[in-house]
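Here the complex is missing a single protein chain, while all its other protein chains stay put.
Chain IDs A and B follow the sequence of writing; residue 1 opens each chain.
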Amino acid sequence: MNALDIHDLTVSYRDKVALQDVDLAIPAGKLAAIIGPNGAGKSTLLKAALGLVPTVAGSVLIYGQPYAKQRHLVGYVPQRSSVDWDFPTTVLDVVLMGTYGRLGWIRRPGRAERDRALACLDQVGMADYADRQIGQLSGGQQQRVFLARALAQDASVYFLDEPMAGVDAVTEQTILSVLQDLARQGRTIICVHHDLDSAPQYFDWVVLLNVRVIASGPLATTFTADNLRKTYGGSMRAAIAHFQHFEEELEQAKR
Amino acid sequence: MSAFAVIVLTGVLLSASCALIGCFLVLRRMAMMADAISHAILPGLVAGYFLAQGPSALAGFAGAALAAVVTVTLVEALRNSGQVGDQSAIGIVFPAMFALGVFITSRYYEDVHLDTDAVLYGNIEFAPFDMLIVNGINLGPQSLWMLGALTLLNLGFVTLFYKELKLATFDPELAAVMGFSPALIHYALMLMLSVTTVGAFTAVGAILVVAFLIVPAATAYLLTDDLKRMIGLAVLAGVLSVVIGFLFALALDASVAGAMATAAGVLFTLAVLLSPSKGLLSRRRQLQQQRQQVILENLVVHLLNHEHIAAESHEAEVTHLRSELRWSPALAQRTIRQAERAGLVEQHGDRLTLTEAGRALARQAQTRAER
Partner (left out) sequence: MSMAELLSDYTARNVALGSGLLGVISGVLGCFAVLRRQGLLGDVLAHAALPGICLAYLLTNSKSSLVLLLGAAIAGWLAALALLQIVQQARLGEDSALGIVLSTFFAVGITLLTFLTKRGDAQGAGLDRFLFGQAAALIEEDVFVIAVLAAIAIGATALFYKEFKLLTFDALFARSIGLPTQALSVLLTSLVVVAIVIGLQTVGVVLMAAMLIGPAVAARQWTNRLGIMIVLAALFGAAAGLAGALLSLSAENIPTGPVTILSLTLIVVLSLLFAPARGLVWRRLNRSGG
């Protein structure tokens, strides 16, 4: 079964078409990256999948059903810069927000939710920071807290918006191993990713996006120099040269 | 000069001097600083009254200008401390200053003519009776001298430093690189704002100064994209509000300043609705057209994408399109009819095929989207 099915999705902001006739399917259990140049509509694709932006046409299905019905199966990590990190709250409290969806209206998180949130913090190596004010964290630590909040959602499919942008090496490795664990458990990870270098090492499924879907599929058959050139146009020669180098290495490794 | 003419002329000079400065406040997103300063000068006026041992225009002016500078400095300091947000910084400083002013007035000058209503909405009605008398010679209404000077001052400031103000407003970094300190320009503008506020204060009071500073400038902003034209239109909108408001106040026998500011608000509302480029109505129409275009392009791109796929016949079925694109039957029908009329598609039975023109539009839409 596919974790995410997108059919003929078109999104436009006023006069600018952000996504055009996007067709996409990501099977369950994949670690998928959405890759494309700036302004390609990567974040918009996530937001459209989560029902956060209005669509002109098309449909989005999560495990075969519309998002509104499957909300409890979805975890979301927005871009770190989308919130005010001086907000008066603690690390644990932010992670507890991941349980709100399940709690529903008015009910408060209790013992069980606290334990769960602490366990999630432990998973990202942040258990010692539970009582810290969130503004006292480094960028990487903030990102790990956001990941822990998503873990607390206990979802089947996770949407992450550039989780590895501007974070330290430790955080990048932590995030990666958590995501790989999740995928191993059969959960689906869908990640907006900005770094062409690391993409082939981290993910096993890629979506190359530039307003339209240029290519989507398993890493080996999709992440090719030809597809990248189509995605980035002429503007990313350096990246593509670099990538060809990687392809050669891959060839050598095979030999 | 008749009393009515003096009132209208006072209003005209007032709105012109305010609009000149107001344009830069609106563009620099500092409108609420005008609100803050107009309230915060009250303790300065009171201090001036105290120092001069009675009502004195000069002492009041000096005290108020000082209070304005204190306000700007305090707000900046609070913002820079990182402890307080932008809006909160303003919202802490000016009520404190205003409260101080009211407190001193009511505690120590209860019997004095500095009544609080006038502080809030001024008394332009008295403009014809307050004469400037030098060495026993009556030189005419004081308000005209004062606001006339203010208008000239602001006109001089904006003309002289037009280039610098423009640059520092649109690209502060470039201005800094070129040696025009944005901070210096900021403080100069704040100083001019203070002087303007103090000058206008006696005529229209604390809160309506804000109306004259911000509203005509915002109206002009909606009508043009050119800075010079915006300043001109702002002055025009201000003058119009004054005339309309005055006639209205006469008819209703209500506060002249209040009616003038209300008229400014009405002009602004009209601009919001009717501005040819940024108005609500024209934008709504534009948006609708754009949306239709997007939907139309959506249809042809979809057909193109599936043209060479084996399932094309299925994808191109009208009923299938409807469910696939999640369009309501009405929307689907309208779009298809529109596309047919434009010669983009042909319908054969239940199937749609792209024409050459349709294919061209789809390709064009695709390449444009990727750019």
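One rule holds in what follows: a contact is a pair of C-beta atoms (placed from the backbone, for glycine too) under 8 Å apart; a residue touches a chain by one contact, two chains touch by 3 or more.
Source: prediction; values computed, not measured.
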item	value
Option touching the unshown chain, where B:Ile7, B:Ile21, B:Leu45 or B:Ile90 are the choices	B:Ile90
Residue among A:Asn38, A:Ser82, A:Gln185 or A:Gln201 that touches the chain left out of view	A:Ser82
Chain A residues touching the omitted chain (full complex)	50-52, 68, 71, 74, 76, 78, 82-84, 87-90, 93-94, 97, 100-101, 103, 105-109, 133, 135, 149, 153
Interface with the unshown chain - residue positions in chain B	25-26, 29-32, 34-35, 39, 78, 81, 83-88, 90-92, 94-96, 98-100, 102-103, 106-107, 110, 116-117, 120-121, 206-208, 210-211, 213-215, 218, 221-222, 249, 252-255, 257-262, 264-265, 268, 272, 278, 280, 283
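In the analysis below, only the chains that are shown with their structure count from here on.
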item	value
Touching residues (chain side chain A, partner chain B) in the complex	7-8, 10, 12, 14-15, 17, 20-21, 23, 55-59, 210-212, 233
Footprint of chain A on chain B - complex, ascending	287, 290-291, 294-295, 297-298, 301-302, 305, 324-327, 365-366, 368-370
